[in-house]
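This view holds just a subset of the chains, kept in their places.
The chains carry the letters A and B, assigned in the order they are written, with residues numbered from 1 in each.
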């Protein structure tokens, strides 16, 4: 668990020399974008991630919560999401799935985003003349609350997709990363879906193209760091700085001991996680709404919000 | 709408001389139980209710919220629920469906009950040895939050039942009645399921044995009276008392005018609806838990709650 991360870019930092992975980076004023593609099964196994594309948006200055950066971050997110959705019709049936538990603060990103999505499905169905242009049919569900009460999240989502047959799923979840500094500053998008054991709440069955038989795009924001990671990182750093590398085995045992005794089940979060998760939910929801409704964003906002 | 009620016993009071309806009444110290059976299609149409059994528990003294009556009310509810579930195996798969919107106070009964149900499904699946006796597999969902965001409640429930194939559904909903005095004092059970247009939140497609292909028991508690009902009742009463019956047509027009102008979309609730709904959720949830787990109620409570 000590080495675990939900971010492909961090998994790659831990395993830098793997074949079958391509990476490109783009830098803007306050945001840098990293696009990683995992193309071979072997690379996927080594990184502990599924085949597919992983895009990371990093904006360290977000830590000061400046309103203008909120705006450009949601703009970039919209761009990258549109890119991952290329080929999807502008009248597609889309279901947003907000994973996680509304009542557990760091796990509540998904439900918070889900409730801010502009839902057009009912309007298209019952008042089709309300839109004078082609527009996606968007629905939004937050099964986490339910999943915790005896029915697997996967069963609920699969039951729903079998009935209403959407063209694509966009799933939002809180992630675990290796660095506390990423908590308010990073967003990851991926067309590889969401795996069991990832996210803060940990689902049991994965949501992806194989299990749901439709494309699944995952959007995640790191909200916790497992405390065990910090202990381990501190120990690695000391090994580096003190030249104790001969004693590596001993240090590993030390780390294991501290983690087992003190850090089991503990997570690290910022003291102001409550306002951070509110801000990040706003950014992610706006990015998705912009990607889905494009030039009609303002119009739909007026009609629906 | 002025004559609308979700309670079979009130529908019958408004139409006392209908054939094809049987009724029996039982009186206990503080609780009286009325059991109505609608046996003919014609009676069903006249009453605006589906064929089936409707049981009403009335406890006027509940208005003072005495703890001992809470206890005996949940006990009676458990008895009546068990009776409606006769024939259901003691290892049945049960799904509790809490209808309504958690954020709209008088519509929040369903979700509040759903979250207090002892959910055994996961435990039976993953730690079957935890129970040394036959026990029902119980799951609990609150789709209302979801249903309001573009996917019909019916589609979600039908999708789920197609996947996990429960033997029976128990659906809980807030009801509208004709008398404000029923709000904290009445519970209705029925094997006829829940109809579109009933309840406070109003679903679009009914949940019943026909639509879901499994038995559906509905449990409801009146939480609002439509304000239009009050106006109409006041007018009827005046007609009675003043002997104005010759002018009936005029009074009807008067009522229609007041309702359209002033009462449209208004509901009547007690000032302390927030604590009432909390109490009633407790009573209903306890009654269901007792009915489902019988002699093992205490055991399951210790293990799950």
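As a convention for this text, a residue touches a chain if its C-beta (ideal position, glycine included) is under 8 Å from a C-beta of that chain, and two chains touch if they have at least 3 such contacts.
Being a predicted model, the structure only gives us computed values, none of them experimental.
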| item | value |
| --- | --- |
| Overall number of sequence copies in the complex as this file defines it, 2 displayed | 4 |
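Everything that follows uses one rule, which is that only the chains that are shown with their structure count from here on.
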| item | value |
| --- | --- |
| Separation of subunit A from subunit B, taking each centre as the mean of its C-alpha atoms, in whole Å | 40 |
| Contacting residues of subunit A [partner subunit B, same complex] | 95, 114-115, 117, 119-122, 137-143, 145-146, 149-151, 155-156, 158-164 |
